[in-house]
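Of the protein chains in this complex, all but one are displayed in their positions.
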Amino acid sequence: MMNPDWEVVLGLEIHCQLATNTKIFCGCPARAPEGVSVADLGPNANTCPVCTGQPGALPVLNRKVVDYAIRAGLAMNCEIRKHNVFSRKNYFYPDLPKGYQISQFDLPICEKGHVDIEYKAGGKEVQKRIGITRIHMEEDAGKNLHMDAFSLVNLNRACVPLIEIVSEPDMRSAEEAGAYMRAVYGIVTAIGVCDGNMQEGNFRCDANVSVMPKGSTKFGTRAEIKNVNSFRFVEKAIEYEVQRQIALIQSGGKVVQETRLWDSAKGQTFSMRSKEEAHDYRYFPEPDLIPVHVDEKWIAKVKDELPELPSQKKARYVSELGLSSYDAGVLTSSAALAKFFEDTLKILAPDGNASGNTAKAVSNHLGGEVSRLMNEENLELNQSKIAPKHLAEIVKLQTANVISSTGAKTIIGVTWKTGEAVDGIVEREGLKQVSDTGALEKAVDTIIAANPGQVAEYRGGKDKLLGFFVGQAMKATGGKANPAMLQEIVKRKLAGN
Amino acid sequence: MLNEKYRTITEIHDAFDAKKLSPVELARDTLAAIKASKHNAFLLALEDRAMAAAKKADRILAENGKVPRETYPLLGIPLALKDNMVLEGVRTTCASKMLENYVPPYTGTAVERLEKAGAVFVGKTNLDEFAMGGSNENSAFGPVEHPTFPGYVPGGSSGGSATAVKAGFCVAALGSDTGGSIRQPASYCGVVGLKPSYGRVSRYGLVAFASSLDQIGPFANSVEDAATVLAVMGGHDPLDSTSSERPADPYVANLKKDLDWSKIRVGIPKEYFIDGVDVSVKKSVRETIDWVAKQGAKIVDISLPNTPYAVSVYYIVAVSEASSNLARFDGVRFGVRPPDAMQVEDIADFYKKVRANFGPEVKRRIILGTFALSSGYYDAYFRKACQVRRLIKNDFDRVFKDCDVILGPVAPSTAFKKGEKASDPLKMYLNDILTIPCNLAGLPGMSVPCGKDEKGLPIGIQVIAPQFRDDVVLKVGHAIEKGMTK
Partner (left out) sequence: MANIEVNETLVRKVADLARLALTDEEVRLYSNQMKVTLGYVDQIAKVAIPEGTEPMYHPLEVETPMRDDTVIPSPTQANGKPKMIEPAPDTVYEGFKVPPIL
């Protein structure tokens, strides 16, 4: 994928909806009960004079929003600005009730932080530090619903609190951008400031993409891909955009600074062409809010209450459970995944002393099949039916050689969808493997008797044929043989014992 | 028209106590007078609401025998409010075509507090469109007539409220003051007009013109009445982040004791007596200052050297904030939408069709403000203006070390004839030079009638004190008022 002649420069702006009860500037709910998005309540059922921008209505800041922004800043190693200021960003759009968005501009609450990422490239594990330029607080806009002859404006989401996390242009590949986005996701969900529901747009990002010839120090013109709300799409969108820009330059064209959108169905980015002239947001300090003061005491209090960070959790998994740094990183990339992991271990070892092998087994399933399903279906763990009790049962059965690893994957797939009990699935799908030595020996004897030529060749030194015998014997048992036992028996029989 | 005998809250409450007058009678008479009036001071009479409130006041009066002044300091008192303040279910137009049909779904804090104190709101008063103007000629629903000099302007932008009080359509009225919009019409009409310190009265429910300058304040026939209204509506409001958490002073009780002038140092800024100020205005204000000196006050000559820049700073800051504040008038959630507004190719054209409802002065200011904030000009205009604003405030901080209160004219002239300045925006803007500095620095300022010019047009003297010393403004104003009527 990577082109050796070009260097890619990527910066991400992540919008993260804060998990507060109320909106940032009024008392309307910011979250509906039972994980329903407030945006999906009846149109405008979740609005008041403030969030609909009625003439004369005024914003009052939700303290919790500042609390959460500080928490996020500390978790991402930022400096907290003690005197930070809200500004108005002026533009017209029907989902923007006041004709301006209250955001932060030159004096944001958090600055100069970093996030450490880890990812695999070419089979190697790579570690890198990505700079955070700033984190600021702002209000979300409403939603426009597009019909044929008209559009409808729903302001339920207007004024819902967001933090925008702006990275330095430190990333050099789509994999890095994906790893960074996952790392930030892991942090904001672990510290409880974000529900992390990506399908509802709780966590979405804009990617600034540019390319420059290898060795150049001058960044190319960047395009901004707006509103990508999945890890997979962000990587795909960046890969597409990089190739587009390289091809464009190589054919003598020029990259224009513009906003583009990702079309996941077509697998392409496309320009958001607008007749509008370039935006001039006319930022100025919001005169309806006085500057926010954050003192040392407040910062210290938030620091005290900060839950275990993904990086700390990861270090613990490595030192206490003996997981590899990479595996630990995957598990801690989302608070839900880490909790699932720990809950599963708790079932398997209620005394809290899970063995390294048990931890590794649970980790392999979560980082493997479970992650694959999450990616494939673009779902969060809590949106599936699988629970820690399922995975604990699967690991138990696998350790006891009752099911094979293929069987384990099948069970994960079923519980993911249905949540039914594991033993029922094993029964129905016939996943119990044959671990009966007598039955296996009988099958192997039959194969050896039927293939005298191959037996002679093997005994003459053609070791590779071992696989042939194992395969045949496996076929004979309908694929249900315990593979480790089977191999052991084949070897022994061929050796003439 | 209110009975000449009953012009103040105390007079009316005494009449209620003596059963010479009832809240319902007073409300009925007032509403009848409003309907018969030709001043165009009102955009709406609140008949049902006022009669309901008056009936409730009658009941309270009957239950208590006398006016329970502690709990209902405004019981049965007819008040008017400028039509840029919202009252749930009552049309609020801001004297603009844009809001001709706007019925707000909520009530503002100041009005709510006054109603709770027993006030009877009789009507909503005319103003310059979105409070932009100094003569009330910019109303989409026609200009307001001066209460006593036909053909003259009552001043603006709260011209309707000033006229309503002077002409006896109410005992007190609310106005809003961004650059002098309470004090200047009060001076022109010969009533008391108070702009409280920025942050003293909640702006929640006041349709914003310039958020860092706007403040709600009362017009009244006496300083004491102005104090009563401020005492009721002032104080912190959790719905307005810019309302001060500092507790309000006992403004009314403070007035019971006579002012000891010998303890007061009065600053006279030389920049407030410059060439552009009419001789008659200077003369009347000087005479008042002489009287104050005779009472034993120490007169201090002071200088506020950055005063000449106030108008420039104001016109950049006010229009910049206004350009943003008025962006919400887009015809989506409220406001008047022209019939063809939906037939557009581009949403930008929808906005343009809707926003054609703004009048010329509003458009002029939005354009200037949009310019002052736009990229490439922000630093030279908006930011620089805010730096000079700081210098203006520093001037006040400095002189208030040497004086407790400042006295000077309110406006360079008395009321002028309709049409006289309408075609020259700059001339109209310069008219605000003596009132603007208070708004820029957030100080309380009050206009108290102090004399008349050769034609008999009223002249007001301006009383200015440090921020949140509204008590000082009222105390000094009260003493001047008493001295002038002797």
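For this structure, a couple of remarks:
For reference, chains read A and B in written order, and residue numbers begin at 1 within each chain.
The criterion applied here is as follows: contacts are C-beta pairs under 8 Å (C-beta built on N, C-alpha and C of every residue); 3 or more make two chains touch, one makes a residue touch a chain.
Worth saying up front: this structure is predicted, and the values here are computed from it rather than measured.
The chain that is not displayed touches the following shown chains in the complete assembly: A, B.
Here one chain is not drawn; of B:Arg390, B:Lys417 or B:Lys455, the residue touching it is B:Arg390.
In the complete complex, the residue from B:Ala441, B:Ile461 or B:Val476 that touches the missing chain is B:Ala441.
Among the residues A:Gly253, A:Gly267 or A:Pro291, only A:Pro291 touches the chain that is left out of the figure. The missing chain, though absent from the display, is touched by one residue of B:Phe219, B:Tyr251, B:Tyr272 or B:Tyr309; that residue is B:Tyr309. Subunit B residues in contact with the hidden partner, per the touch definition given at the top, are 102-106, 198-199, 212-213, 236, 238, 241-242, 244-245, 306, 308-309, 311-313, 315-316, 323, 327, 330-337, 341-344, 347-353, 355-356, 358, 360, 363-364, 366-368, 370-371, 374, 376-377, 380-381, 383-391, 393, 425-426, 429, 440-442, 467.
In the full complex, subunit A makes contact with the omitted chain through residues 20-22, 26-29, 42-49, 52, 54, 60-64, 66, 92, 94, 144-155, 277, 280, 282, 284-285, 287, 289-293.
Heads up, the rule we're going with is that only the chains that are shown with their structure count from here on.
Centroid to centroid, with C-alpha atoms defining each point, subunit A and subunit B lie 56 Å apart. Taken in their complex, subunit B has these residues touching subunit A: 85-86, 92, 94, 99, 102, 104-106, 108, 203-208, 210-212, 238-242, 320-321, 323-324, 326-330, 332-334, 342, 346-348, 351, 370, 373-375, 378, 382.
Of all residues in subunit A, only 48-49, 52-61, 88, 90, 92-94, 97-100, 150, 153, 155, 275-276, 280, 282-284, 287-290 touch subunit B in the complex they form.
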